[in-house]
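Here the complex is missing a single protein chain, while all its other protein chains stay put.
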Amino acid sequence: MDFQSCVNIKKEWDIVGARQLGRDIARKIGFGTVDQARIATAISELARNIYLYAGTGKICFEAIEDMNHKGLRIVAMDDGPGIKELSQVMEDGFSTSGGLGAGLPGVKRLMDDFDIQSEDGKGTEIKAVKWLR
Amino acid sequence: MDFQSCVNIKKEWDIVGARQLGRDIARKIGFGTVDQARIATAISELARNIYLYAGTGKICFEAIEDMNHKGLRIVAMDDGPGIKELSQVMEDGFSTSGGLGAGLPGVKRLMDDFDIQSEDGKGTEIKAVKWLR
Amino acid sequence: MSTLKLDLENYKELMQQYIETQDEQALYQAEQFSKHSMQQNISPEEIINVHVQSLQHLYPDMPEHIRSSLDFLLETMISYGLAYQEYQSLRERQLELKSEISVAANMQKTLLATEKPEIEGLDVGAISIPAKQMNGDYYHFVKDDSGALGVAIADVVGKGVPAALCMSMIKYSMDSFPENRMDPGVILGSLNRVVERNVDSSMFITMFYGLYNINNHTFRFSSAGHEPGYYYDSKQDYFEEIDASGLVLGVSPEATYEQCTKEVHVGDMIIMLTDGVTECRQGDRFIEEDEVLEIIKQYAHLPAQETVEHVYKHFERLQDFQLRDDFTLIILKRKV
Partner (left out) sequence: MSTLKLDLENYKELMQQYIETQDEQALYQAEQFSKHSMQQNISPEEIINVHVQSLQHLYPDMPEHIRSSLDFLLETMISYGLAYQEYQSLRERQLELKSEISVAANMQKTLLATEKPEIEGLDVGAISIPAKQMNGDYYHFVKDDSGALGVAIADVVGKGVPAALCMSMIKYSMDSFPENRMDPGVILGSLNRVVERNVDSSMFITMFYGLYNINNHTFRFSSAGHEPGYYYDSKQDYFEEIDASGLVLGVSPEATYEQCTKEVHVGDMIIMLTDGVTECRQGDRFIEEDEVLEIIKQYAHLPAQETVEHVYKHFERLQDFQLRDDFTLIILKRKV
């Protein structure tokens, strides 16, 4: 993956940087206003998770294409503590508790494809794709 | 209650008439845009219930005042079949099923006070009040 | 996609109508439009988007700052849109759970069913209505070898599913007691050990157990911390509390249960109930004990089953048709 399409997440300010880069790429791919806003919100969640729970990590963007359509892939990586109870974290209805975070189920909803790999003590990698319709 | 502050509900068009009259009175009492819209939506629900389930009935409006504040009282009356299972009709979470109607729990939410009396075969009377804050 | 486009046209026209005429009909249709959109799972941010597009079609010279402001507004709606989608899936899950619990409630009804005994000279009325779907109250009739009638009335501390599970345990334990050993104190003693052994210590059961001897018309009873019963003396028109000392079930394995006996005269009644009857509330006010007895007396001339039903209906209405606790009332009336 191209270096320039990644943003390192170390401080809260980097969340804005990641959103900006992601939105720019999304716009270039051809996503409309609503989808751009959804993608930006998904990026916020991913970046904030890194910032809050892993300390540091990075978020990368890639324009992708399959036979039928173009899309944007977001990959969020960190070497943090990992997520122990995946099934609990992905459970619906309680992620937006109090409304402070959409959480990972929110990211899954905002995007089209969603995949998560996490190992206890070895960090987390989340891949999410939004397809252009 | 003053004759002029009632609207007879016989056809769907009368729903609009009831909303119009209710909104005018609400505006005069001093309600803001959001509350006006909420009151109009509550009137829609009450009037549509009459139109759909009782056939005919009427909706009356009254400017009221207690020691501390002014308010609007809406009274919806019909001689229809009445509601058998009140506790079921007032149950939350299923009223907006499919999104077609906010139902009576919706009216209760949109207004401040809510009271319903219904007798099997003898019709229904619903009183709802919104207070000016 | 095509429906959304169609709706865009629709929205634009309605909006234009409203801008031009300011009339209520357009607003009414706006309401219909949004309900229709909700049916199609359209999120609020999409409504904002349709709004922006409609404005641009109608007013291509819309000031840039207005356009920007609406983009900003759209951004704030994304989180609300997520909550809306979560709402949809929560509602589905809730419906599932509801039907699951209603199946369980039906099972419970079958499991806990007890037949009201037909006994010469004794008029029996019993009613038990759960506050939610599942009943945490329980009553049970059993005739022993000598023809005496055993009556159990119980209340689990707690409601809903856990209480129901607990009650089914009580029921199976009682079913497995031999039918010839029915001393109230002994029965409560055995149940106490079962509950103590099997149930989490945070869960308690109160029970009143009475044995009506049809031959000499005496009523022997014990209580495991249950709401006291009443004896109604019809000659003196007077209610007397009947109670016996004993710990609630499940607290201590060594609990013992006092046994008391009451002679029952012709025309008199024994009343057993749970706190769902005596702790009825009207608004914020608790009903007084006297009020409950007053209402019972008011319907006492009727057959016992009609009495308990009328009393229930009275308190149901008083509580706006929403019981706060399970409601169980049993009346035994000596006829001859």
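The first chain written gets the first letter, and so on, giving A, B and C; residue counts start at 1 in each chain.
Throughout what follows, contacts are C-beta pairs under 8 Å (C-beta built on N, C-alpha and C of every residue); 3 or more make two chains touch, one makes a residue touch a chain.
Just so it is clear, the model here is predicted, and its values are computed rather than measured.
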Option from C:120, C:200 or C:237 whose C-beta touches the chain left out: C:200
Identified contact with the non-displayed chain, of C:69, C:245 or C:261: C:69
Positions on subunit B where the hidden chain makes contact: 32-34, 37-38, 40-41, 92-93, 95-96, 99, 102, 105-106, 109-110, 133
For subunit A, residues in touch with the removed chain: 15-17, 19-20, 23, 37, 40-41, 44, 86-87, 93-94, 96, 98-101
Residues of subunit C in contact with the chain not shown: 14-15, 18-19, 22, 26-27, 30-31, 33-35, 37-38, 44, 47-48, 51, 54-55, 58-59, 62-63, 65-66, 68-69, 71-73, 75-80, 83-84, 86-87, 90-91, 93-94, 97, 100-101, 103-104, 106-108, 110-111, 158, 160-162, 164-166, 168-169, 172-173, 175-176, 198-200, 203
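Everything that follows uses one rule, which is that only the chains that are shown with their structure count from here on.
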Centroid distance [mean C-alpha coordinates] between subunit C and subunit A, Å: 45
For subunit A, residues contacting two or more additional chains: none
